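Have a look at this one before I ask anything.
Excluded from the complex is one protein chain; the other protein chains are retained at their positions.
Here the chain labels run A and B in written order, and each chain numbers its own residues starting at 1.
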Amino acid sequence: MLPLYILTSAKNQPILVELKNGETLNGLLTNCDSWMNLTLSEVIQTSPNGEDFLKIPEIYIRGNHIKYLRLPEQTMDQAKEQNLINMEQRNKNQRRRGNNNGNYNNNGNFNRRRNDNNQSNRRNFNNRRFNNNNNTE
Amino acid sequence: MLFFSFFKTLVDQEVVVELKNDIEIKGVLKSVDQYLNLKLDNISCTNETKYPHLTSVKNLFIRGSTVRYVRINPNAVDCTLLQDASRREAMQAAK
Partner (left out) sequence: MSETDSNVEDLYLESYAFTTAAAIVGSVDRKIFVLLRDGRNLFGVLRTFDQFANLVLQDTIERIYLGSEGSDDLSKPERFGEAYRGVFMVRGENVVMMGEVDIDHEDEHLEVLSQIPFEVAEKELKSIHKQKMKFEKAKTKKLLSKGLINDFAKSDLY
């Protein structure tokens, strides 16, 4: 699951965007695209020094101006659920059409680990992995 | 491309990376990419302790654009090979 996928699944959620110049924009994410350009609605814009505020009904943010975004906690879980549903749909369709032959690299998604059970020799055995359901502390 | 290939020959060598904020980080070069981002293993900070949390960090990914210098062991570099490669690149660029 790529970051832009998670962003797309966060549509209609409150979001905080900090721009490269330090301005922050708080609002609802209405739309996003593959360049991380965003449109937000019901936005409160805060100046870099944290003193001036502006209320804006709708705003367009160019992706290359973004420093970071803060998303609500439930975004990750929601995105994972959506992903599971989409995968199940895809598998159902694949089975109906007949599996892809020679599908060596899992749809070319480098993010996903191929052998979930095997420890690749790249991994450091002392470091622990954090399951999404467990707390990190 | 030239320096990307050059760094690929330096994998598993110990290097010292000096960032643009004057911080120096020693480590074993494990990976490089086309943007000259570096991945170092077994790192240690050689000058300041501006980032005290680095003591508990073993691997680092450093963005290429923030690097000022990469200090390399001179024995790891074949200068004649580099000269040839640069000449080739220059000829290609001239075409």
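Methods note: a residue touches a chain if its C-beta (ideal position, glycine included) is under 8 Å from a C-beta of that chain, and two chains touch if they have at least 3 such contacts.
This one's a predicted model, so the numbers in the text were calculated from it and none came from an experiment.
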| item | value |
| --- | --- |
| Contact with the hidden chain (one of B:K8, B:R71 or B:R87) | B:K8 |
| In chain B, positions touching the absent partner | 4, 8, 19-21, 30-35, 37, 39, 43, 48-63, 65-66 |
| Where the unshown chain meets chain A, residue by residue | 1-4, 6-7, 20-22, 36, 49, 63-64, 66-73, 75-76, 104-105, 110-111, 113-114, 122-124, 126-132, 135-136 |
